[in-house]
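Shown here: the complex without one of its protein chains, the others still in place.
And then subunit A:
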Amino acid sequence: MDKKINSRTVNNANNKMFVVMAMYFTLLALFLIMSMTNFFVRDEDTDTVCRMTVIICEGEDEYYTRFKKGVEKAAEDERIDVNFSSIYKDSGLEQLKSLIIKESDLGADIIMVPGIDCAELLNLSNTSGKKIPVVMPDSVYDEGGGYVGVNYRSAIDSLVERIKESQDTSVPVYIIPGKNYIKKLCDILKEDLERAGFNVVFKQDEADENFYSSFFDTECSRWYQPPAVIALSRSGFTEMAYMASMKETENLRLYGIGTTTYILNKMEQDYVLGIVTWNEYDEGYVAVNNSYKAIFSKDKKGLKIEDKTIPSYFIDKDILKSGKYTKMLYPIN
């Protein structure tokens, strides 16, 4: 009886072994077949991780050439789908808000608005009630907008110092903010100039096509010494540089914020005396990286982008010719 049980147990074990071995060789055969296919080939992860919309005022694209290059490079590195959108140049804040909400509704994860510093935009929500991350790269550091900011302080100090060297305090300093300007920057400038003893006069160019021409005719020629004029917006700065070159006047000392090739050319021709500028390529790159990092809590290894501020520089003709900032001002494609 015992012998029968034992032999039955052994037979069962043999049967199990046979089944297991059969399964094993089936598995090997399966692997052999699969090795001839691409079943287990891991595809490179090329999907975009988020969508970003950059809103630039219509007609101001040329002012943001460098910035856009930085944005595009960062988007390429981070696999971000960037879409550049424009808004009519005479649109107000409400239209801008509507556009931001619309872009968010269309699926944009981040909205970037260069050249704007408006705290109201930080509290926008889309139609589904989700808070919209709005990035304002040109905003002054620590003044809302977040993710990146330009530290204007040192460049503004240099600008005021230069004006002080070349102009009596009895002659006013004109500030032309332009349509879109950074209010905080304007406040810093005004404060510094007034501390230096200058009388600061604001001249707004809104809704007056002949503003720049009449400004030259009426304001610049009335002083015994050419007054300093500081244009805060890129469009205003370009307009002022153009008027200065057209009128061939020596009745003003033109300074401004922001750079274009045209303005640099006018600086070479001595129509522009000084520019406050910064590495806009870097600004675009860092703005995208920091906003992506802040919103998705991910870090791009190998790059030093923990610094949220972008330094600014004061550049005059001598500095321009020295070539120190050539790669920044004329970035290689």
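We adopt the following convention: a residue touches a chain if its C-beta (ideal position, glycine included) is under 8 Å from a C-beta of that chain, and two chains touch if they have at least 3 such contacts; residues count from 1.
Throughout what follows, contacts and distances are computed from a predicted model.
Of the names listed as "Transport permease protein", "Chromate transporter", "Lycopene cyclase domain-containing protein" or "histidine kinase", the one that matches the UniProt record for the absent chain is "histidine kinase". From the options A:89, A:222 or A:327, the residue with contact to the unseen chain in the full assembly is A:327.
Of the residues in subunit A, those that touch the hidden partner chain are 2-3, 5-7, 9-10, 13-14, 16-17, 20-21, 23-24, 27, 31, 34-35, 39-44, 69-70, 73, 260-262, 265, 268, 279, 281-282, 285-286, 302-305, 323, 326-328, 330-333.
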